Structure formats: C-alpha cells, structure tokens
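Structure in structure tokens, see below.
What follows is an incomplete set of chains from the complex, kept in their original frame.
A and B are the chain letters, set down in written order, and residue numbers restart from 1 in every chain.
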Amino acid sequence: MKHYLSINDIDSLPVWVDEAITLKKDPYQFKELGKQKTICLLFFNNSLRTRLSTQKAAIHLGMEVMIMNFGSEGWALEFGDGTLMDQGTSEHIKEAARVVSEYCDIIAIRAFAGLKDKAKDEAEEVLNGFAKYASIPVVNMESSVGHPLQAFADAITIAEHGTKSKPKVVLSWAPHPKALPHAVANSFVEMMKLQDAEFVITHPEGYELNHEITKGCKIEYNQKKALENADFVYVKNWSSYTDYGKVLSKDLDWTMTQEKLGKAKFMHCLPVRRNIVVEDAVLDGNQSLVLDQANNRVFSAQLVLKKLLEDIK
Amino acid sequence: MKHYLSINDIDSLPVWVDEAITLKKDPYQFKELGKQKTICLLFFNNSLRTRLSTQKAAIHLGMEVMIMNFGSEGWALEFGDGTLMDQGTSEHIKEAARVVSEYCDIIAIRAFAGLKDKAKDEAEEVLNGFAKYASIPVVNMESSVGHPLQAFADAITIAEHGTKSKPKVVLSWAPHPKALPHAVANSFVEMMKLQDAEFVITHPEGYELNHEITKGCKIEYNQKKALENADFVYVKNWSSYTDYGKVLSKDLDWTMTQEKLGKAKFMHCLPVRRNIVVEDAVLDGNQSLVLDQANNRVFSAQLVLKKLLEDIK
C-alpha cells in the first residue's frame, strides 16, 4: 500500500478487520516496528478523536509523533500550477510536501471540505497535493470527500457487535443546524459496499449523496420503512450534495429516537448534537456503540500505520 | 485517590510533602511506573508553568503526553442536561469526557473562571463534567475555584524553606490591573488549613474570599499588622468575590515591598506584574522563593500522577 487515502486502499476488508481485532488484544505487540520512525500529523482543521487516536496508534507502534496545526502554525499554501505567488499564499504545496517528507516517514493530513465550491472540494487539493508531491506515505485523517480511518473503525465495530452473517445496516440522515461535509457518509457507504450486508440509505429528497459513490446502493426515502428490522443504524448529518453545501431541511422528524431505533445498535462518528441528531435516550442507552467506534479509531489507525511501516521497511 | 480535583484530595499533607521531596532527589526513579501509560493535557486557557511542569512530571514517570488546546483545536462543549444542541456547541461533555477516556489513562484539565457568573464558575462545569463522565482519573490544572497543583507545590516550598515548626504565613492581597480568579488564593488557604502554622490573610475590605473556604482563618485588614514577624508572605491578587469579578481597588499601597517584607520569604505563583504586585527589589532579591515554587510544580504534579498511576495498576 502506497498511501491510505480512501477506503478503497484496503485490499481485503475482512482480513483487515480480523487483523485490527487481533492488534487490539495486545496494542503494544508491534512497538518495535515504528522504532526510529516518525509520523507528522498535519491539521488544517479541528480534531479531537482523530488527533488523539492517531497519536495513540503511533505511540502503540513505537513511533515518534510530530503534530502541526498547519493553518495557525505554518504557512498559507498555494496549489496552482505556474501561479505567480504575489498574493496571500506563502508556500507551494510542492515544497511543503517535499520538505515534510524530509523530516518524517509518514504524513497524516486532515483538510475538510469548504462546502462552497464542489469542484474545488472534489479536487482534494490538500490531500492529493501531499500525495502527489510527498515522497513518503500519506494518510487521510478526513479530507473533503472521505474519512476512511473512521469508516474502517466502523467496520471493526460492526464486526465486533454483529450477530448475523449478513446484518441489515441503515445509514440514516439526521438534521443539524450547520452545513456539514459528506466525507463520513461517503466513506461509510464505500465501506459498506465491501461488506456482506443488507445496506439501505435513508434521507429526505435532495440529500442524495454523490451517485458515483452510492451507485448500486438501495436508497429509501421513507425513514420508518428503511429502519425496519435494522441491526445497525448509522446516523449522520450531511449537507446537500446536489445543491452543494446547502442546508435544505432541519426537520426534527428525522432525529433518531429510541422508538425508531427498535432493537438495532446505534452508531455515530461523533461529535454529535444531542436531541437534534439523536435523542439522549439513545446515546445514553446500551444500544449505543459510539464509544466502541471512538475506541476503534485507535486500532483502525494503528493497522493502517502498521501496514505502511511494513512496506517502508 | 480517584481524582485530584482539590487540595482536599490529599489524604495527609505532611506525608505527601515528604514523598515529593524524596521524589525530587531522583526524578526518574519511577520511570517504569508510567510505561505504556498516557496522559492527556487539555487546555481551555493559556499556560506556561502548568503546561511545562505537568508535561515534565509525566516524562519523569515514563508516561506518554498528548496535549490539546481544547478551545482552538477541538470542539465547543455543551454542558446542559437535555439540551437541544442546535446552537454554537458541537459536542457534549458526556461524549468528550468518555471519548478522551478511551485514549488515555489520566486526563488533566485547565479551565479558568469566567468571572462573570459566580454560580456558573462555582459549578465548575468543565472540571466537574470531566470528573463525572470520564472513566479515568482527572487532575485539576487550575479550575474556576482551585489550583491544587500550585498549592501543593507551595506546601513543598514552605517545608523546604521553613526553619520553625510553626511558621507564620501571611497571604497578602496585591493590586492588579485586571480582574483575576480566586483559584490560587482559595487552594492556598485550603492548603494552609492542613498545615501547622500561624496563618493570616490580609486584604482591603470587599476582597473577602469565599467564607466557606476561609472559615476559621484569621483575617486582618491592616496589612502592616498582618505582616509583623511573618516567616513567609504569599502575595496574590484576586478580584472581589462578594462583588463578583470586580476590581474594587488598584491601591499601590498594597504592593509588596522589601521594607514591608522584612525578613520573611516571598512567595508568588507567577506570572507576576512587577512593581504592581511586588517591587523589583523583592523579586530580584534572595528572599524570593518564586523559582523554587515554579520548580516544585514538577514534583507536585509528579507525586499526584504517581499516586494516580499506583491506583490504576
């Protein structure tokens, strides 16, 4: 594996899930693998889980961790080719990526969608810029269009809590006061396509995700119908993709409730707006897997780093 | 010990002081204790001494340290119960505390008083929220109402420099251009109540600290009289508690001078406004213990972490 940019960089999801679960039993078992290896975590956006879990994963592997809030601590980056850099940007992605490659063995990057310009977001200039110009492996810690460390953690969580060989999994849109990116939903969909499951996506009309990603997935606009006999319900808000970055609905009828959830397990990537996205009763009840998901972020990142380190050696 | 939230979490101050002094003689003697243990330092406010000394204490114990400036790097926290989170806050303290607990073994938190709303400050929602919902020990790195790592460092410093079995210790209010919290003064008073000492608090009228804390302590409004035959003078500004968060006086007659200090040792937690809180001659003279106090912050934190680690194992 050269980089971990999307869920499609996983060659075999079941194998990876098994390996991650094995890793979890003894987190420090490969602590020699990362010895004298350094990972640089570059944040262009805020983070709690991703920051701490990726750092912890690297610590488990014996790596050194260098962290930068690129926006506030570094230089404004230029991405254009042939630009006359006489405006606000101080450093070209070519130099930034190449230079960081001189100082570490793996780069991990978080750079969210701006949700203003679809083409620009989909070009993923930060992530792809680093992947193009860095001479070392790049890990996606959530980009404009994907959050594959989250989706892999979700796969681990589903595997750990599943009781059927082919569970029913529902991705259910939820209301939210702010426009949120599609990254988590996209990667979850991509991951589900690699699973043996009955997978349904439910959301109000106008909230269709990128068809290139959901192609082949069942979409059911009636949430109640979608949720019938679900084993896992993954709740998540995203803004409109068609009417890019817009909030078309804040309809609290889409809020997940204990009643709607039935006997299914509840999943969410966090942070979550209580009583908007999901009611307290669900989050505080024992069907919630959100802490398992958060915990699995460590082992998701750790397996990715382990595989990258093995390929470096 | 479950958490270290206030000076009252110390079971025996003399024993702890002795242990800290022993620790100081060979700071790395327990470096195996923190092996494969991680502390997360969460800052909601600025810090110099607390940040570096707590980090150093953890390093001495062989721990891994993860640091977050929660305000700028994380998500705005919600504390209310049952809130519909459709406003500015993105993550509930329940999730934040539980999630951080998944990634580390001890959490240390700094969250100052806002000095606008006494009830809110005294509710200590950040510190108490983490203590309530985290599944791991929480350490107070200065909260709205207390700074017990500072007060314990002060106890160590007094023990190291005392020449009498029952010294006279004076807490003397000082002027300051800005409204400051009561945390340092509160914890110092609480710590002094655990000491065998003649303890006097002196301040202008209107600057009485919370009576629940100073109950039983001698308060002398005449600074000169309070300072007579003092062995240690702890100088500190705080804003009014009664007229909450207000600056009632900037009277430079309360500034500590070499003349007033006499033969006493001078103490202050730093940072200090020179020639407002205390004149240069005192800080630059050899009766000042401020660097000893700063240095003892390492061993104060280290003993607290050591005790928490011993209870985890």
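Note that in this section a residue touches a chain if its C-beta (ideal position, glycine included) is under 8 Å from a C-beta of that chain, and two chains touch if they have at least 3 such contacts.
Nothing here was measured: the structure is a model prediction, and the numbers come from that model.
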item	value
Given 2 placed chains, full-complex copy number	3
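Everything that follows uses one rule, which is that only the chains that are shown with their structure count from here on.
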item	value
C-alpha-based rotation, chain A on chain B, 0 to 180 degrees, nearest 5	120
Between chain A and chain B, centroid-to-centroid distance (C-alpha), Å	39
Residue numbers on chain A that touch chain B, as the complex places them	28, 43, 46-49, 51-53, 55-56, 59, 69, 72, 177, 250, 270-276, 280, 283-284, 290-291, 294-295, 298
Footprint of chain A on chain B - complex, ascending	36, 38, 40, 64, 66, 68, 72-75, 78, 82-87, 90-92, 94-96, 98-100, 102-104
